[in-house]
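One structure is given below, represented as C-alpha cells, and several questions about it will come after.
Only one protein chain is missing from this complex, and each of the others stays in its spot.
In this document, chain identifiers A, B and C correspond to the written order of the chains, with residue numbering beginning at 1 in each.
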Amino acid sequence: MNETTVVEYGEKALSEPIMVVGLPGIGLIGKLVAEHIISELKAEKIMEIFSPSFPPQVNVNPDGTIKLVSNEIYACNGNGQSPDLLILVGDFQSVTNEGHYELAGIYLDVAEKFKAKRIYTLGGYGTGKLIDVPHVLYATNKADIIEEVKSYGAIFNEGELSGGIIGASGLILGLGELRGIEAVCFMGETSGYLVDPKSAQAVLTVLSKALNLTIDMKELEARAQEIEKIITKIKELEQQQPPGPKEFTAEDKYIV
Amino acid sequence: MNETTVVEYGEKALSEPIMVVGLPGIGLIGKLVAEHIISELKAEKIMEIFSPSFPPQVNVNPDGTIKLVSNEIYACNGNGQSPDLLILVGDFQSVTNEGHYELAGIYLDVAEKFKAKRIYTLGGYGTGKLIDVPHVLYATNKADIIEEVKSYGAIFNEGELSGGIIGASGLILGLGELRGIEAVCFMGETSGYLVDPKSAQAVLTVLSKALNLTIDMKELEARAQEIEKIITKIKELEQQQPPGPKEFTAEDKYIV
Amino acid sequence: MNETTVVEYGEKALSEPIMVVGLPGIGLIGKLVAEHIISELKAEKIMEIFSPSFPPQVNVNPDGTIKLVSNEIYACNGNGQSPDLLILVGDFQSVTNEGHYELAGIYLDVAEKFKAKRIYTLGGYGTGKLIDVPHVLYATNKADIIEEVKSYGAIFNEGELSGGIIGASGLILGLGELRGIEAVCFMGETSGYLVDPKSAQAVLTVLSKALNLTIDMKELEARAQEIEKIITKIKELEQQQPPGPKEFTAEDKYIV
Partner (left out) sequence: MNETTVVEYGEKALSEPIMVVGLPGIGLIGKLVAEHIISELKAEKIMEIFSPSFPPQVNVNPDGTIKLVSNEIYACNGNGQSPDLLILVGDFQSVTNEGHYELAGIYLDVAEKFKAKRIYTLGGYGTGKLIDVPHVLYATNKADIIEEVKSYGAIFNEGELSGGIIGASGLILGLGELRGIEAVCFMGETSGYLVDPKSAQAVLTVLSKALNLTIDMKELEARAQEIEKIITKIKELEQQQPPGPKEFTAEDKYIV
C-alpha cells in the first residue's frame, strides 16, 4: 500500500450533517466521546481509511482475528431535533508530519462530499495537574460563531492555548478555514497523565448542547469512577512515602 | 535507486503454493525458521527485493565479497503430501513507516502472482522473562480457520497481544485481508533478550503440522543448546553477585 | 493538503524590490526585525505559504479564533529614498530536511516573480555567552558586494561561522547563487539562550543603512529592556548561590 486508501461501505443518505472528530490524543478524550456517541446512537460504519502514515501495525481482537489500524467514519441520522451525524474515530493519528496534512485534507474531502454544515473536533487540554471540575475550552475558525459556541458552555480565556493546537483537531480547523468549512474544537481540561473519562463527560455535555442531543452517559460515568479509584489509590501510596505527598509530574507513567 | 526493485531469477512453476514469511524481528524467530526450511528443503532463490527503505548497507561475505541488503524469495515444490512453498526471508525490515506498507504490498503482489492459497508469517512474542516451554500464539485475518489453526498446536488467550502486532508479520495479515488473501501469524513466546532457536523450534513444530511436512531440526537444536549454555553462564554469574540473583531486565544486552 | 500551497491576496505593484527574510531562529532575531519593519512601515500581506513541512498545528488568537501555521509575505512601497520591500516572516521553518530545500526554492520564486534586486536574510549567531554590544556578521553569495556590505556596519572575521549557516537564512543564499540572485545574510551575535531584541536592534541598524531607511526602534528598545531585567534577575539569583556565580550554559532554559 503506497497511498492512503479510503474504503467505502455502501451508501448512506445524510442531510446537512454535522461532523464530529474524536481521534486519539491527550487523555483520550476525543476518542472516548466519539466512541460513546457511536455506541449510544448505533451509528453505522460507512468508510474506513488506511494509510502508510499510520504505524505498520494490526490490532488483535479477543478471538485472535486482527484489524489493520485505521481511521473510521460512522454515520447516523438525527432524531428530528438533532442533526444527521458523521463521526470520525480511529486507532492512531499520523506518525509523520506530512501524513497529518494529507489525512486532514481527506477528512475535509469527506465533510465536503456530504455537504457537512460544521465540524466539531474533540480533544484534551493538558494542564499538568489533576482537576476536579474540568472546563471545556473552545477554538474556532469562524469569529462570528463564538457567541453561539459559548452558549453551549465552552469557555476561552485570553492567553490560553498559547502553545497552539497540535494534530488533527487543530489542523482540521486550519485547513477547513482555507476551504470555507466552519469548524470548532472543544478541548476538555485534563492532567495529561491519565485517560480521562471525566473530562470526556464534560466535553460530551457541551457537544450534546451543540447538537441538541440527549445522550446517556452511564458508561462514561462508570469509567470515570474506575479512574477516580486509581487516582485515590495513587494518592494514598504517595502519602505513605516518608518525604510526604508529591505532585504528579510529567515523568509519571501515563496509564492508558 | 529511487524505487523498490524486484529482481527475478528465472521461472519456477508452483501449484497453489503456501507462502512462509520469516523476516528479522524479536528473537530472530521467524528468520531462523524460514532459513532452516530453505536449507533443509534446498529451496531455490527466485526473487530478490532491494529497497531504499532498507538501510544503506552491504553485508560482507567470508571471502570479502559483498551482498547488498535485501529481502529474498525462495521456492520449492512439495513432496506430494506437503504443498509447494514460497519462502520470504531477509536481512532487514523497512526502516521507514511508509516503507513497511509498500513492502508488505509487494510481498502480497508476489503471493497473488503465484496464486498462493495462504500465507504464514512467523515471529516472536516478547514476554520479558526466560521461558522454559515456549507456546506458539496465533492471529489470523480469517475467523473461520481458527479451529484449523488451533489443531496445529497454536494457542490464543483473550487479552493477549493487546499491543498489536508490529511490522511485516502483522501488516501482511492486515493488508492481505483487504485483498482477500487468508493469512495466519505464528508467534513463538520469547524473552526478547536473546536470539531464540528454542522458540524457533516450537514455531517450526506448529508450522510443520500446518504444512504437513516432516523436517529435520538438528541444526536448530544445536543452536538452541548453545544459547542454553550462554543463559546458564549468565545465571551463574548472577548468582555470584553479592545481592543475589536478579531477573533479566530490558536493559540487559541483546545478544544476537 | 499534500503540497505546499501559496495563497495570493490581491495584486501589489513593486519596482525592483529588496526582499527581507526574518524567519524564526536563534534568539528570534530575524523574526523580531522583520515583524518590526512590517509593523512600522504598515506593510500589507500579499501572500501566505502553507506547507506539510510545517508542524501540524494551528495557533490560537486572543479571541479564540485560530491561525494555521504559515509563512507570510508582506510588501510595501519605498519612500523615494528607500526601495520597495518584500518581507518574509513566519511561524516556523520546515521541520523536514527536504522541506527546507523546497521552501527556500519557493521564496526564491517569489523574489524572481517580483524581480527582486537583492535578498537580505536575517538571523542570529550563537556565541554561548551573554554579549553587551552584539556585532552583526555578514555572509554573502556574491564576492564583489562585500565592501558595500561592510559599509553598512557588518563585519566578518576569518574563521567565524566555521559551522556554516543552517536553515532558510543560509539556504536562500546558496540556492540563490545557483539562480544568480544576489543575497546577503546578516547575523546578530547572541547568547543563544534568550530571545534577543538587543541583537535584533543591532541587525536592524545595519539593515536600515542597507535599505537607506529611517525606522523607529522604540518598541524593540522596550522589549530589549524587559529582557535586560530578566538577565539582571538571573545574575542576582546566581550570585546568591553558595558556590558563586556560574556562567550560562547550553543546558539553561531557553526563554522564548
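A few comments on the model shown:
Basically, a contact is a pair of C-beta atoms (placed from the backbone, for glycine too) under 8 Å apart; a residue touches a chain by one contact, two chains touch by 3 or more.
These numbers were taken from a predicted model, which means no experiment stands behind them.
In the full complex, the chain left out of view touches B, C.
Note on the undisplayed chain: of the listed residues C:M19, C:I37, C:L85 or C:A104, the one touching it is C:A104. What subunit B contributes to its contact with the hidden chain is residues 1-2, 5, 7, 50, 52-53, 55-60, 62-69, 95-96.
In the full complex, subunit C contacts the hidden chain through residues 94, 97-98, 100-102, 104-105, 138-143, 146, 156, 158-162, 164-168, 170-171, 173-175, 177-178, 185.
Here is the rule we go by: only the chains that are shown with their structure count from here on.
Rounded to a multiple of 5, the Cα-based rotation taking subunit B onto subunit C is 180 degrees. Separating the centre of subunit A from that of subunit B, both taken as means of CA atoms, is a distance of 37 Å.
Between subunit B and subunit C, the centres computed from C-alpha atoms are 53 Å apart. Multi-chain contact residues of subunit B (touching two or more other chains) are absent.
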